[in-house]
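Pasting a structure here, questions to come.
With one protein chain withheld, the remaining protein chains of the complex are depicted in position.
Moving on, here comes subunit A:
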Amino acid sequence: MNLAMKDIGSNLSRFLLTLVGVGFLITAAIGMVGLYRGIISDALLIIDNIGADLWVVQGGHAGPFAESSAISPTMDRRVDGVAGVAGARRFVQSSQQFEFEGRDVRASVTGLDFPEDVGGWLRVVRGRHLASAHFEAIADVSLGLALGDEIRLGRDDYAIVGITRGMVDAQGDGLLFVTVNDAMTIASRRNSEEILLARNGMAETADAASASNAGRIAAVVVGLDPAADPERVRAVIGRWGDVDVLSRDDQHALLLDQRLWRLRIQILAFTGVLLVVMAIVISLIIYTMTLEKLHQIAMLKLIGARNSVIVSMIVQQAAMIGLGGFAVGLGFAEAIFPLFPRKVAILPGDLFSLVLAVVVISGVASSFGIARAMKVRAQEVLA
C-alpha cells in the first residue's frame, strides 16, 4: 500500500486546496516572469522583425524608439547610394487616438515604405498585406478592429485590409500599419493645440514623428549586403554629420537599458520577491506536512518500518505538492493570461527553470522533513 497516497486520500479536499494554493503562487510567478518577457518582446518587436541592420536617425538623438527623431524625408535616397547598402526604407511611427464606433482607440500608427514594403514581415492572421499607396491599413487584433472596418485618421478614412496578432509597441498599444506617406499625413494632422505645444517645445514625447516634425520621417531602415562591412557603412554615413547610425544591438540596448530600465528592474524585483515567497510557502507546506505525521512516523519505526518506507512517503508527498502545484499553476496560467491586456509570454525555457526551482525547493524542504523524521524515536509514540 502506498502510504503517501493513503494519507492524501484520507483528506483529499485539504490536499486539493493546498494544490490550488501552491498552484496560484506558481501562476503568479509564471505571470510575473511572462509579463517581463512580454514587455521586452513587445518593445523589441519592430527592431527584431523589420529587417534593419542599421537605423539612420537624427543626429544627436537616440531615435526613433528611445528618443524622438526627425530627418529629411529624402534621406533614404542618400543612404541608398552608399556602397554596401542593399536597401533603405523610410520609417515613421506616431501614437494616435481616434474614435471608432463610439469608443476611443489608441494605436501606434507605423509607416510601411510602400511599395517596397507591403508588410510581408507582419504576422498577418487575417486579410492581406497593403496593395494600395493610400487609405489601407493593417491593424493589430488588440485594437478591436475587423476586416473591412473604416476608421478616420486625420481627415481621411482608412480601410482595414489585414489583421495581425501580437503586434504592439513598448506601451502595449496595438500597431496600425499604413504606408509611410499616409503615416506622415496622419502624424502632421494632429489638432492645432498639439501643434502649438510642440512648436513651443513643450511636448516632450518619444513619438517617432512629433508634430513639429511634420513632413519629416523618423528614421531610415537600412538593410546591408551580406558581404558589406557594417562598420564601414556606419562610418561613411556617420561622416555626413546631420545623422547618427544605430545598429540593431544599439537599439536593443537603448530600449532595454535606458527606456525600459526602471520598469524592468521593478518587474524583476517583484519577480524575485514572488519567487522567494513561493519558495518559503512551498517549503513550509511540505515541512509542516511531515511534522504533522511525526507521531505516525514514530509508530512506523516502532513496528519496524525501514527508513526507506518513511523517506519515500515524505518524498512522494513533496513531489505531489510541488509538481502537482506546478501543473495546476501552469493550467491556470494558460487559461487566464491570454485574457490579460498585456502580453504574458510563457516561454518553455522559463517554465523549465521554474519547474527546476520547484523541484529544488520541494527537495530541500523534504530533506529537512526527512532529517526531522529520522530524529524521531520510536518510543515517542508513547509520549
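Just so we're on the same page, a contact is a pair of C-beta atoms (placed from the backbone, for glycine too) under 8 Å apart; a residue touches a chain by one contact, two chains touch by 3 or more; residues count from 1.
Definition applied: contacts and distances are computed from a predicted model.
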| said: Just to verify: the chain that's not displayed, which of "ABC transporter ATP-binding protein", "Formate-dependent nitrite reductase, membrane component NrfD", "Rieske 2Fe-2S domain-containing protein" or "RNA polymerase sigma-70 factor, ECF subfamily" does UniProt list as its protein name? | reply: "ABC transporter ATP-binding protein"
| query | So which of A:Leu302, A:Leu323, A:Leu347 or A:Val364 would be touching the chain we can't see? | reply | A:Leu302
| request: Go through subunit A and note every residue touching the omitted chain. | output: 1, 3, 6-7, 9-11, 295-296, 299-306, 309, 377-379, 381-382
